[in-house]
Every structure is written in structure tokens, then in C-alpha cells.
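Comments concern the structure below.
Only one protein chain is missing from this complex, and each of the others stays in its spot.
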Amino acid sequence: MDSLWVVVCACLVFFMHAGFALVESGFCRQKNAVMVLLKNVGVLAISSLVYYAVGYGLMFGEGNAFIGLSQLFPAGGSEVSGLPIYVFLFFQLVFAATAATIVSGAVAERARLGTFFAFTVLTTAVIYPLVGHWVWGGGWLSELGFHDFAGSTVVHAVGGALALTGAVLIGPRLGRYGADGRVMPAHSMPLAALGVIILWLGWFGFNGGSTLSADAEGIAPVILVTNLSAAAGFVAALLHSRLRSGGLDLSMALNGALAGLVGITAGADVIGPGESMVVGAIAGVVVVEGVMLLDRLKVDDPVGAIPVHLICGVLGTLAVGLFASGAETKGLFHGGGVGLLGTQALGVGAVTGFCLVVGGVAWVAMKQLPGGIRVSKEHEIEGLDLAECGVEAYSSGTSGVAEPEAELQPSGSLALTGEVAS
Amino acid sequence: MDSLWVVVCACLVFFMHAGFALVESGFCRQKNAVMVLLKNVGVLAISSLVYYAVGYGLMFGEGNAFIGLSQLFPAGGSEVSGLPIYVFLFFQLVFAATAATIVSGAVAERARLGTFFAFTVLTTAVIYPLVGHWVWGGGWLSELGFHDFAGSTVVHAVGGALALTGAVLIGPRLGRYGADGRVMPAHSMPLAALGVIILWLGWFGFNGGSTLSADAEGIAPVILVTNLSAAAGFVAALLHSRLRSGGLDLSMALNGALAGLVGITAGADVIGPGESMVVGAIAGVVVVEGVMLLDRLKVDDPVGAIPVHLICGVLGTLAVGLFASGAETKGLFHGGGVGLLGTQALGVGAVTGFCLVVGGVAWVAMKQLPGGIRVSKEHEIEGLDLAECGVEAYSSGTSGVAEPEAELQPSGSLALTGEVAS
Partner (left out) sequence: MDSLWVVVCACLVFFMHAGFALVESGFCRQKNAVMVLLKNVGVLAISSLVYYAVGYGLMFGEGNAFIGLSQLFPAGGSEVSGLPIYVFLFFQLVFAATAATIVSGAVAERARLGTFFAFTVLTTAVIYPLVGHWVWGGGWLSELGFHDFAGSTVVHAVGGALALTGAVLIGPRLGRYGADGRVMPAHSMPLAALGVIILWLGWFGFNGGSTLSADAEGIAPVILVTNLSAAAGFVAALLHSRLRSGGLDLSMALNGALAGLVGITAGADVIGPGESMVVGAIAGVVVVEGVMLLDRLKVDDPVGAIPVHLICGVLGTLAVGLFASGAETKGLFHGGGVGLLGTQALGVGAVTGFCLVVGGVAWVAMKQLPGGIRVSKEHEIEGLDLAECGVEAYSSGTSGVAEPEAELQPSGSLALTGEVAS
């Protein structure tokens, strides 16, 4: 029964990748939408293969406080945490893919596909598994009593920190900042909004499955606080962005919901419903400020991945120290003098620092390769869809009501005798 | 195990909100699509907070035959109907949000966001919980033997009646009726169709979870009849609208599927497969007639929320009296002289009347506020997306293949030295 619950939750987390793909392609410009989709489904495919082959072993294999060193291409038959290993592995696999796909949004519309996929391999084979080993694989942070229930740090701060390295080192989109810099609006708000609802839904699996058991008493509050924090984040971001800009900003409100979800992820098991609304509301305000701050710093993050995942991942990790209720805090805390909040700060700081360094080094190294890490100016201006994928996201030029005339012109050509069967 | 089933079903019902958002934005005009999405996700967020804080207590708290009066901000740890309270609460919460979001479609494209959200608070804090208490919380209608398995009355007739008050009191969209009135076609049929499939899927959770237990013998027929009724509704509406108009009307057929789903909701536990197809087919015909009737009455309901949810909600409630099989009817019926059909009519009549009065009074009262309940003519004509949200749903003007030339014009501006990193 535990297994079934975890498989269902893994399916919900898998579905989050539809959400990420929609949010990113919706928020980006039309001329790059196909490339975004290719990148997002590609991350899912590559992560699946790489994490199975290598990442899982480095994360959960036998090893030391810093790395696991067994279980490459893991065989079936054994159990982990009371689950068949392949159930546990599949659940972990969709998490790894989540961390990797967060990077995608921040470097959208100008990263080279090849180097991005190479970075994805690095993320899911090494970076994410290492951090995961520290926190969930019995490593040094778990020894310290660091508490990250479903991954505010392990998934979201990791993905968000790597996203920051990419956004900074690849640089902003052409024309985004500078003398005549301009806002580049979402090409499809319906896709983006659908994506966020799907992510919100998937988060019930993300947090709910992290109990790794079908214990209803444990699952029930996790699901409830996840929902309340998202709701509070949405409302807070809508109100706060209204205060700051005067308008009704759907993008900000949607990112507010995601911020609330990221914010409650570390402590969904130890934070009560009332406090979860506070966490969500803070995250909703913080994400709006974060988006504005990044723009002032000219860090171009087309979808808001860095404020949502890095900033609110840090926030959520610290929220455990601030909002976990008394009895549960005692259970968590065995980290010594610095207290739970200090342990949380230490953990998320170490993880973020590690990711910034490794991610930064990786991008800089790949820059030396022929072609570098960024598409050519010509391709970026033309749009990656036509320039690199050879298609447009919406081929309205060759379809729709404008077509009949064109097709009818050479009237002889319509008499495709033998081809029209009826 | 019961809890897991109910949580999974709650997730399916949660996902219905993606369906509602897509159906409503798809059926509306492009110029209002962003506002529709904002409204729909907003309803989900607000309902989550309000129902947790207040609505649940009024619905399921200890009280009298008319209202519950405890369990505001309910604490965890206890059980309800054999489920952990937060499992039960989360399932009820997504139902409450469903009732609230039904209203949204009928007032789309011209309701003011602020007053609509205020109405949402009223719906999920008071109106829906009161009716819910009468039927599912041990109130007077449950005492009479009124049978509403999953909410043809409690959710759909409530939402639909409130939708009717909104549509009438806010009035039709500019240009919809009158001398040069015209049809306002769906701006995206793919979004609408996807939304309906998602709703159909979610209904398996809506009805299937209403058993509140994981008893497979009970769930199996519920799922089957839900599907058969939807299928029959789709086919009947497609055929009937063809008879009435001569064309193949996808909108009507989709609403026919929803009509079949609403129609079977009250009796999914007591109506057999054969009868469920009859119920669905009737609902499919009725919804087509209902849409046409509302248009003759100049009640502007952009998505057909009133025919689907109010008319078929009433129909479904009465269907229990007409189609429930003998043995099960006996079990249901303890309402005295009027018989089961009479009890059903009394119940749905009382609920609908209550909602029409309370909803009507609320809209009239809010009309007195500065700004009223409707957007300005200027905003309505311009479209709420640009006028109030500051963005378009599809920013094709600033993206796509037309852009490169524009970007290339001031060639100097492309040399954003320092921003292009590779």
C-alpha cells in the first residue's frame, strides 16, 4: 500500500513536467516555444536515463558522508525505506528531473541545446545526487539534523542556484536590458496558467509522497498545508504586485502560488495550517520583490525560476526553524549549539554555495567549447524555432482560412487523381 | 486505505479547476482570457483559505438543523466519517471551490474582479456551507431522506443558481443582444475541449470519492455510470443540436458531456448503468434546449454554466426519484408522504430558492458600492486583459517571425556588450 501511494505520487510529480513545459513555453516568446518544449521533454528523458544509470547510486548507494558509491544501474528485488527499490527509484527519479528542469526556465530563449543537455547530465548524474546524499542519503547534513522534508533545499534551492549560474553566465536575452531594453511578454498566458495549476496539483504528490508511506495521519496535514500555502502565496503576490505596480498581474500571482509551494516544501510535515498560510504569504511577497530585484540586477530569468525556486527554497528551509511547532522541533533538532534555525541556515547555505561554485565552473568550462553555451545572435533574433528546429510553434501561415485561395490557384494541381479516394 | 482513495479523488477534483479555467477561458473572447484565468485560479486560492477558516465549520461543525457552529480553523488529530479530519476537509474544500467557480463562467467578461471575489468569499464561507450542512452535515434535508450522493444539488444547483443571479443582475455582455446583437464565439476550442476532458476525468474523483471509502464494490458502479452518463450526454447533445441547427456543434456536445456528468452526480450510487445512459441522454438534450432558452431570455451565460449546472443539477436530483432501482430506493426513502421524488423536488427547490434569494440580494447590495459589480464600458470594449491586467493572452504582436526585422533596425542597439555572454 505504501508503494501504491508512492507510485501515484510519482505520477503526479511526473505530471509536473507538463507544468514546467507549459509555464516555460507560455512565459517565453512565441519564436522560441518549440525549442522550450524540446528542452523540457528532453530534460525529462535525459534525467530518466542518467539518474537511473548513475545518479541514484551516488545519492543512495553505500558510501561516506559526502557521496554514495554503489548501486549504479541498480538491480531490482531489494527494498529501500520499506518500498521495492524500483518504486523508490522512480519517485526519486522524477524529483531529480525536477531539479534539472528548473534550470531550463532561467536560461530559456538563448542557451544552446547541446550544452544545456550536457549541464542536465551533470545535474542529474552528480550535483543533485551529491546534495541529495548529504540530506536524504544519510550524509553529513542529515547527521546534523538538517530538516528538508520534500526538498525546498535539495530540489528547489539546488535547481534555483544552478539556474542563477546559468542566467548570469549566459547573459540576458538580446534587447532585454540596455538603452532600449524592453519587457518581453509571455506569448501564451493560458499555457502558463494551465502549467501552474498542473504544478500545484503535482505538488500534492511531491510533498504527499515524501512521507514514503501510506500513513493517512501523516499525509493529511501535508496535503492541507501544501494547498493553503499555495493559496496564500497566490493571494499575497496578487495584492503585493498590485501595491507595487497598480495592476492585476497574473504572472506574479501564478509565481506567488509556486512560491508558496516551494516555501512549504521543507516543512510540510512540521508546520501547521495556520503557519502555512503565513509562510505562503511571505513567499508570495518575497517572490514579487525577487523578480523586481533580479530585473534591477539585469539578471534575465524569463520565467522567474530564481525567485521562485532559489529564494523561496531558502525561505522555506529557514521556515522550518521559524515555524515548526514546539514538539516537532525537538524531534528534529539534534544539531548542537546553533539551534534548528542555525542548522537550517548552514545546510541551505552550504548547498547553495556548492551549487553556485560547481554550476559556475561548469558553464565557464563549457564556454571554452566551440559554439560556447549560447546560440548565435542570428539564431536568437530569428527565433530558435525557425533557426534550429525548422518549424514554428503555430503554423498559422500555412493553415487556416487564408489557405483555400492559395490551394485553389493552380486549379490543375487539385486534380490529384488517384490520391483522392472518395 | 480509505484516506488514500479520498486524497487521490480530491486531487482529481482539484484538477477539475484546470478544466474549469480552460473551458471558461476557451469559450470566452481572447481579449478577456487573462482575466478569466486570474479569476479562476483566484477562486481556487480564495476558496481554499475561506473554506478552511470558516466554511468547513459552518458545514460540518456541531450545530442545529440549519447551520454548523464549531470547527472554525479546524485542528487536526480527530476523525470524520472514518477519515483523518484533514483528509475529509481537503476533499470538501475542493468541492466548495467547485461550487464557487461555477459562478465565474456565467459572469465572465464583464464582472468586476473585486466584487466577484467578494461573492466567492460569501459562497464558500456561508452559502455553500449552509446548504451543505442541510444535506451532508446532518441538517434538515438529510433528516427528510433527501438523497444527493455527490452534489447535483449541493454543488451544481448551488453554483448554477448563484450563476443565474449573477448573469441576470450583471447583465449581458455589450453587443451580445439587442438590435445588432451577435454570437461571440469561443476564442480557443482546443482549450475548451481539453478543459472538458479534464472535467470528465476529475468527475471520477468527484463521484468516486464521495463514497468516502475505498470499498471497491461501492466505487466500481459509481465510476462506470459516471462515464456512461457523460458519454450519452455527449452523443445526445451532438445529435440534438444537429437536429436543431443542422451543424456539428462541438460546444454543445462538450456541454452535453458535462450535462450528463452533472445529471448522474446525485444518484451515481443508486442508478444502474442502463438508466445512467438514459439520464445522460436526457441531460444532453435538456442542456441544448437550456442554452437556447437562455438566449431567448437574453440571459448571457458565456460558457453555458446555468444550463449545465443549474438545470441539469435539478434534473439529476430528480433523477434519483425516477431512476433509482427499487431496493435502493427503499433504503433512501424515509421522507414520509411525499415519496422520494417529492423529497428530491422539495430539497432541490428549497436549495435553489435559497441561493437565488441570497445570491440576488448579495449582487444587489454590492451594486451600491462605488464601482458596482460590472467593469466600465471602456474596459469591457477594450478587453479586460489590456485594460485591467496590462497584458494580452497571446503577445503575438511582440514575438514571432515579425520581430527580427524590428530588432535589427537599430543595428547598434544589438551590440549589447557585456550582456551577451557567449
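Each chain gets a letter, A and B, in the order it is written, and its residues are counted from 1.
In this text, a residue touches a chain if its C-beta (ideal position, glycine included) is under 8 Å from a C-beta of that chain, and two chains touch if they have at least 3 such contacts.
Because the structure is predicted, anything quoted here is derived from the model rather than measured.
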Among B:Q92, B:S188, B:S210 or B:T317, residue touching the chain not depicted: B:S188
Residue among B:V50, B:I198 or B:L341 that touches the chain left out of view: B:I198
Positions on chain B where the hidden chain makes contact: 1, 4-5, 8, 12, 29-31, 169-172, 174-180, 184-190, 193-194, 196-198, 200-201, 204-205, 208, 214, 216-217, 219-221, 223-224, 227-228, 230-232, 234-235, 238, 247-251, 253-254, 257, 272-274, 277, 298, 367, 372-374, 377, 381-383, 386, 392
Residues from chain A at the interface with the omitted partner, ascending: 1-4, 7-8, 10-11, 14-15, 17-18, 21-22, 25-26, 33-35, 37-38, 40-42, 44-46, 48-49, 52, 73, 76, 83-87, 89-90, 93, 113, 188, 191, 388-396, 398-401, 403-404, 407-408, 410, 413-414, 416, 419-422
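Just so we're on the same page, only the chains that are shown with their structure count from here on.
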Length of the line joining the C-alpha centres of chain A and chain B, rounded to whole Å: 31
